[in-house]
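Structure incoming, see below.
Taken from a larger complex, these chains appear in their original positions, while the remainder are omitted.
Naming follows writing order (A and B), and every chain is counted from residue 1.
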């Protein structure tokens, strides 16, 4: 078992300068902690609650910023794709392309992403059981791509709430692909604010530790220098200045759990 | 309050001949029962569990079949749209265009559909609270379209199960738009079969009656001459030869409930 990796960054590319600042901090911290690192940011938030919500710089401008980050900091990139036509241009710049949770069953999008040959990070939809992820994996494999990652981000639990079923990690791990944990989005309370989701960032370390205690491939994380001013999902974002102590905890849990000898209790 | 309408037809356009046969039966039955009727069928099933599942004839061939049904039987049409580019051509043929549940928060799709000026049937996603539908309505209104319909189809209830919260109908009715009930898809058990959803068609009348007892605009229904042979969602489909007794029940419940004087119990 490999040490944890981090897909970390910001929610949406609010500006080139903020993206550079955030990337720089992630790079410094992950180098100090020796955590393999991939920068994450979205060029478009395609399913905001409101039409007037900030969506981001769009595909062209967004890829330009991502490219600059890649070159400046020599880091691989991950970003999410929302329509089939975006898959190819995104895969030219990004190393990992992400299938959004709500869209994870859209066959045309899966196929377009698979064809790029890029690694695909598959977000598990809030309405899917862990067992059902095998269908999406198979769709990708049949479309010719086996460079796949599964990513947990919580399940619908009544209205306006998500819960992370920790048993799902083990079920997904048996499917033979790396399993990541998006602790940030699992903290969402969908529809919890008048025009957007609420979140529980005060508990990001606690929830992340539970996920890493499952012995998984790594973490997906969003941070912001001032979460109260973030243009999307601030209620779930880690304050950027807490990144280092947060990751130190996560790395320690990951190392400990992966040091355990196998234990069969069946 | 108007009498119930029916958005009824088949899941996917399996063939031109089957579509004509099914449409003919719906038309005859709804004329006998005097139920306003809109024919429904999908040209593409864009989110099947498996890559090899039947998807349908596609946009061009599908619209041709729908057009023939419209002309032959003089009925309005409804079908679902999955990508922004499909909205305009579909709206040229269909009177109502449908926003799929999983896609109901995709802003670009909502905007493209709104721009057509067609009536939009908004399926409530399995992960949304009834209260949250106001955001999608507002998105459509802000995009310039107020010819909107909301359609309940069940909420995620644990894994591989849906439940219909009957209280949600009243919440959505207060938003000022017609509310329909898709009893067919609410019968799904997602991921309940090895490579597709299972369903509970034995209970379609019971569940539909509960919905109509709320005093709603109408029903969304899929039927098939032989549900065991249907190419998609057969486990939820009404056997076509039960359409008339089924609709007779529904119409009777609808008429009774709408005959009640107002009753305020707050």
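We adopt the following convention: contacts are C-beta pairs under 8 Å (C-beta built on N, C-alpha and C of every residue); 3 or more make two chains touch, one makes a residue touch a chain.
Just so it is clear, the structure is predicted and the values come from calculations on it, not from any experiment.
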Number of identical chains in the entire complex, 2 depicted: 4
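FYI, only the chains that are shown with their structure count from here on.
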Whole-Å gap separating chain A and chain B, where each centre is the average of the chain's CA atoms: 33
In the complex, chain B residues that touch chain A: 46-52, 55, 82-84, 102-103, 105-108, 110-111, 125-129, 131-132, 135, 138-139, 142-143, 155-156, 159-160, 190-191, 195
